[in-house]
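Complex shown without one protein chain; remaining protein chains in place.
Chain naming follows the written order as A, B and C, and within any one chain the residues start at number 1.
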């Protein structure tokens, strides 16, 4: 069995890596989004996520106790050591795909952080409380866009439906519980992820209905990210993300 | 004034980097091209260019005498130390853009290597002779595609014309002579690049006419690549190209 | 059996190659088309996981080797589509079947290549398994397929050696490289065993295909042969095959090995592998975006032909 400390380290990497990789994807939009207002809003979300990355990964480094801080963890691990879910590394696609990815994630993220505010580990509870405020707004915003695009024009409806369908298979992983999650449940540090599924589905159904969209049927779930089994996209993200740290190994910036 | 050895080193970097970066761009097509025959053909050209890269950069490393071989030069320099012309780092765009870039480059490359077969430096003459055979075929092929697309369908004609127009401003740099080129001329190692312009233009005009295309007017030339002043595209190429060597600095593969 | 069928089977039994214009049973033709085109599609889709590392190969030599290999796969695809065309189907028809998701391809290409070691592992294991399947097919009854296999096998065994060589470099490299190599073996071992298909007991069509000599060995025979060949190679590299049940059986003179997870196999086959959607979309995108180029080439050829004709007249 995994030690509690090892499980906690893994768990914090998952939280941090989700924020890091999704923040990276969102930051790719900066300067290319459909309207200035969206450049502002997407950057806001990305900034929140980068901030959360720092908090989670610094804590992860503390827990690990090998002198790695958030930057070292973000910039000097290769893809197999990343622990984000597959959903967040999926390419931006069109604006509908970005919003579908965001809505799926935000809803889960919100439910998770809400639980984590009650973590027995006060460091986790604090970071979660700070994050929860931000994510409440993220969710409001991505939900609003699902409504707008779903119930907007014929084209936007079709694109939004395609996006929901395409990304659906990456949502199952969010609710799976493995030995890391079990350890967190045992120690009262983290929730049983499977209990988030029902409220999450409730929000999905209500939103899809209001948006005149059809939520995909429960089906086979793509998994692996939490264990470092990623899609082929992550490597390219890291090539850009880590270039300077890799190319100038002893520099400070 | 630059020493002859320093000039030769720079000159060889230019030759090697042109081949490296264009080979990289072409290899991006592999598995994505319009037909299997093109996957084969584009890969062939890319393979020739990778081979030429090895020859030029190994020679550059010898001339420099600091123990750098082709791999060290290809994988451990940052963008500002690359010496390829801007043309070859331009994105693939559609197939017409790739073929316009290739035709512009192949025609120049052919004329240059033909001159270099007469270089007083026998090492250069030998590499050029080997390369010339390959590039003769590259030129035949890219010229054929300019004809096919120019005189194909209305859509292909329009795309080919746009591609010729868009990339034209990167061709001027090919014929400019700076102090490195001057040193090569003085020592009888390399040709006066400006003398290649007329035969190059001749081929361009003849091909454009046959292809029912209009060659852009001589105009302002984009320059800088030969001195390491690149476009914003090169950094992203290097992030991918160099990832493994940067991430695992002491490994052999 | 009709007299024609009888005569056909006699020729097959005598190892006389069947050629395109000869009579053959409709089921033989159909089975062959399916088998050859699946093989062709596998070559084409197989370009993607390996192509994924061309721009990131760690040295110029490795880059050239990998690019040449993926190029060979395009070439194999071409030979095989040509072989299939001799049976009365066009490449475009076959491509449409692939693009629409109707046609199958080797399931192993629905796994992602996550590190450079995966490229080595694919060469060593996946090409190794492919060769195991293909070597006997050099002797298959259909002439064009048999001849395509001769060319392909030669190149595949070259790829397999290159893959093993790349793996050797990793296994003898830094601790990180060694770990990368082991990790790749862990992920590609079972999917490689699945490449031989379900156990013969489960396998449909097998008996008839063997009578027709378009299948020469049973799936289980080939799988056993692959394990017996590959396990010592892994040992030589100091890598551990991820199968707790694996052990040498002195009595049989072969390795015993664990049960393949066929549930996973059927999941991946039915579209639920890690990369099924991505692979198909990438293919369709390349095909659709290339349409105007192919159209232009056709239009140009037609114009050129017409001009030549006009000049001749």
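The rule is short, and it goes like this: a contact is a pair of C-beta atoms (placed from the backbone, for glycine too) under 8 Å apart; a residue touches a chain by one contact, two chains touch by 3 or more.
Bear in mind that the values here come from a model prediction, so they are computed numbers and not experimental data.
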Next item on the list: Taking the complete complex into account, tell me which visible chains touch the one left out.
Entry: A, B
Checklist line | Candidates B:97, B:193 or B:239 - the one touching the absent chain | finding: B:239
Notebook entry, point to check: Taking the entire complex into account, which one of A:51, A:91, A:118 or A:216 touches the absent chain?
Noted result: A:51
Note to self: So one chain is hidden, and I want to know which residue out of B:64, B:78, B:144 or B:178 touches that hidden chain in the complete assembly.
What the structure shows: B:78
Notebook entry, point to check: Which residue numbers on subunit B touch the omitted chain?
Noted result: 78-80, 166, 169, 220, 222, 224, 229-232, 235, 239
Notebook entry, point to check: Tell me, which residues in subunit A touch the chain that this view leaves out?
Noted result: 20, 24, 27-28, 30-40, 43-44, 46-47, 50-51, 53-54, 70-71, 74-75, 94-95, 147-149, 151-153, 155-156, 159, 237, 240-241, 243-245, 248, 250-253
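The rule is short, and it goes like this: only the chains that are shown with their structure count from here on.
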Notebook entry, point to check: Which two chains does the highest number of contacting C-beta pairs join?
Noted result: B-C
Next item on the list: Please compute the C-alpha centroid of subunit A, do the same for subunit C, then give the distance between them in whole Å.
Entry: 37
Note to self: Averaging over Cα atoms per chain, report the distance between subunit A and subunit B in Å.
What the structure shows: 42
Notebook entry, point to check: Tell me, which residues of subunit C touch at least two other chains?
Noted result: 56
Notebook entry, point to check: Which parts of subunit B, given as residue numbers and ranges, touch two or more other chains?
Noted result: 240, 243
